[in-house]
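Only one protein chain is missing from this complex, and each of the others stays in its spot.
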Amino acid sequence: MLVFLVKRLMNAAGVMLAVAFLAFMIFRFVGDPVELMLNEQASQAQRDELRIRLGLDRSFLLQFATFVGNAVRGDFGISYRNQQDVFTLIAERFPATFELVLVATFLSLAVGLPLGVYTAIRRDSFLAKLLQFVSVLGVSLPSFALGILFILVFSVTLQWLPAFGRGEIVMLGGWSTGFLTPSGRLALILPGVTLSLFQITLVMRLVRAEMLETMRTDFIRFARARGLPDRSVHVRHALRNCLMPVITVTGLQIGNLIAFALVTETVFQWPGMGLLFVQAVTFVDIPVMAAYLIVVSFIFVSLNTVVDLLYAIVDPRLREDAISGAANAR
Amino acid sequence: MPAETARAPGRLARWLDSDIGWSFRQTPVAWLSALLLILLIVSAFCAPLIAPQNPHDLKQIFIDKAELPPIWAKDAEWPFLLGTDPQGRDVLSAILYGTRVSLIIGLASVMVSMAIGVTVGLLAGYHGGRIDNILMRIGDTVLSIPTLLMAILVSALFREMLPPGLREPFAAVVIVLSISLTNWVQYARTVRALTMVERRKEYVLAARIIKVSSVRIMRRHILPNTLTPVMVAATLNLGLAILSEATLSFLGVGMPITQPSLGTLIRIGNQYLFSGSWWLIVFPALQLGLIVLSVNLLGDWLRDALNPKLR
Partner (left out) sequence: MTKADFKPWNRAAGRLLKGAALSLALLSAGTGLAQAQGKTLKWGAAREIASLDPYSFGETFTLAVLNHVYEGLVRYTGDLKIEPALAESWETVSPTVWRFKLRPGVKFHNGNAFTADDVVASLARVTHETSPLKGNLPAYKSSRKIDDLTVEIEVNGPYPLLLNDLTNIYIFDKEWMEANNASLPTDSGKGIKGFATDNANGTGPFSVESRRADSRTVFVANPGWWDKPQHNISRIEFLPISAASTRVAALLSGEIDFTNVAPLQDLPRLSASPDVKVLQTNELRTVIFALNLKNTLFESDIKDKNPLQDKRVREALYRAIDIDAVQRRAMRGLSRNTGALIAPAIPGYTPAQDERLPFDLDGAKKLLTEAGYPNGFSFQMNCQSDGLVNEEEFCQAVAAMWSRAGLKPNLSLGPRSQQTPKRVRGEFDVISFGWANEPMIDAYSILIQVMRSKSGSGGVFNWGDWGRADIDALIDKAGVELDSAKRIPMMSEALMIAKREHLFIPLHQQPMAWAMRSSVAETVQASDNKPRLWLTRMK
């Protein structure tokens, strides 16, 4: 077990190092920071001075080591665009994204599970077929188009729900939350639903597939043969058996949702990390781009590692990283 | 598979007679979506012939025809069936040309990622050992960055590295690369697993003994055996690739306004969301949804049809 733990952690560290290298390459090769920071009239002496101040005269490896060292301490430099410390910027934006992802995850389970169970046990009914079709529709429509449509219907035409932002937020220590005010909760609805739609269909299809698989197995047949009522067979045995993969995939998908939230955040001008990143991309604000990449990958890799470890504890046979790949089903 | 149905009639007839063909004929969803897809593809690739206007030819665009509504509404004008945009460009033509861009990028991304993935998978599975280890570690790293984020970063990186004058002409290439570089791992893992199985079979061993070159073994013997699952993955991935391109273009890091894809059209339409010109956003979004939907339905059917467990 210990060997597996160490191996898995080493693996995660290796991946993070690779991600850091990619981020560093962005720093080094997308535009010359000296050119970006100085105006065109700057003299050669000024350029050289800045080059030395930024450490660009040192060797490649040394620069990379410095970069990793700084990143570990949360020092990603200063945003080119608005002069704020990049880590603070991202930390400030994190709660917004996290709450959105939380709502989307909750919705995906609350809606996806029952629908998945229904379509599995009534697999030949018309409603189940319709739901199956709608779920394909759900993965076929781009989420940004859906978000725009929601704004058009619920904000502009019906004027029920706000179209942008987080509403009134309350600070709990360093954490800004929208859960505690009515306007904050209202503001969560449209982006939350938009972000969750893909996830709902994913959960639903997963539950359906797992249920069907389980119901074909012998132990369900035995349960039926013992004369247990259908409801009990479905819920106690079949559903319980497929909860594990659902929870696993949901956990792994949180990382993906955080990344995918950037589309939703752009549509709803949600002041989270994703919007920050999209703005940084248009402004070629490289420190923010690099930091976002590292932070999101870190969350992603940590989640994967934790899920893998938990899985290994629960089921020792699975001490191969076979499931981490499932996280990228999107 | 559309590629298959488009071949010579003799083969088509034989194919329709096979197991798969039977399932195809028996599943209305499958042939309906195949029909729709073929219609969309043909109309997009024949855009220069059927579109009322070439939206890229500035000479044909008159700003006096700007923002006309679809033909059934008041103030509409012939031949602008789906209305015009604020430049006076015919929306239908823009959608047809835009679909072509989206489809080409989608197909190219799938082919490039398939090529990379199959090559990597064959190499890793056939040689095993250190090569396998290195290649699969690279794959793990790619998978540990969310795909969308990766695609945005790669496209931003490539674009910045190109000289300014080349950025627009090569925009499509940049997107294809950025989507492919994030999508190949799935193919690689599938092919690797299958290759490892095939490698141990006797006919491969026999071929090795008589000193057939490993490239030839991989190409002539192992590759054909991996094709079915790869094609299923490719069909399902096509929808994903088209959506990825649309998302990138919507975020403003994809196709430029001068060669709009469906995603670009939706982004432009979004600016007019409140001005009442709903046709600028609804029709491109509908077209995009239709394409991806028909691809996904077809892919789903194909996967189920080829899955022996579900028969």
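So that you can tell them apart, the chains are marked A and B in the order they are listed, and the count of residues begins at 1 in each.
The rule we apply is simple: a contact is a pair of C-beta atoms (placed from the backbone, for glycine too) under 8 Å apart; a residue touches a chain by one contact, two chains touch by 3 or more.
The structure displayed is predicted, hence computed values, not measured ones.
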- Task: Could you list, sorted by label, every displayed chain in contact with the chain left out?
- Result: A, B
- Tell me which residue among A:L130, A:L172 or A:L243 touches the hidden chain in the full complex. A:L172
- Touching the unshown chain, subunit B contributes residues 57-59, 61-64, 66, 86-88, 164-165, 168, 252, 256-258, 270-277
- Note on the structure: subunit A residues touching the chain left out here are 37-40, 78-80, 82-84, 89, 92, 151, 155-156, 159, 162-165, 168, 170-174, 177, 180-181, 266, 268-269, 271, 276, 279, 282-284
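In the analysis below, only the chains that are shown with their structure count from here on.
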- Query: How many Å are there between the centre of subunit A and the centre of subunit B, using C-alpha atoms for each centre?
  - Reply: 24
- Note on the structure: subunit A contacts subunit B in the complex at 11, 14-15, 18-19, 22, 25-26, 29-31, 133, 136-137, 139-145, 148-149, 151-152, 156, 255-256, 258-260, 262-263, 266, 277-278, 281-282, 284, 289, 292-293, 296-297, 300-301, 304, 321, 324-325, 327-328, 330
- Which residues of subunit B touch subunit A in the complex? 29, 137, 140-141, 143-149, 152-153, 156-157, 160-161, 185-186, 189, 239-240, 243, 246-247, 250-253, 263, 266, 270, 273-274, 278, 281, 285, 288-289, 292-293, 295-297, 300
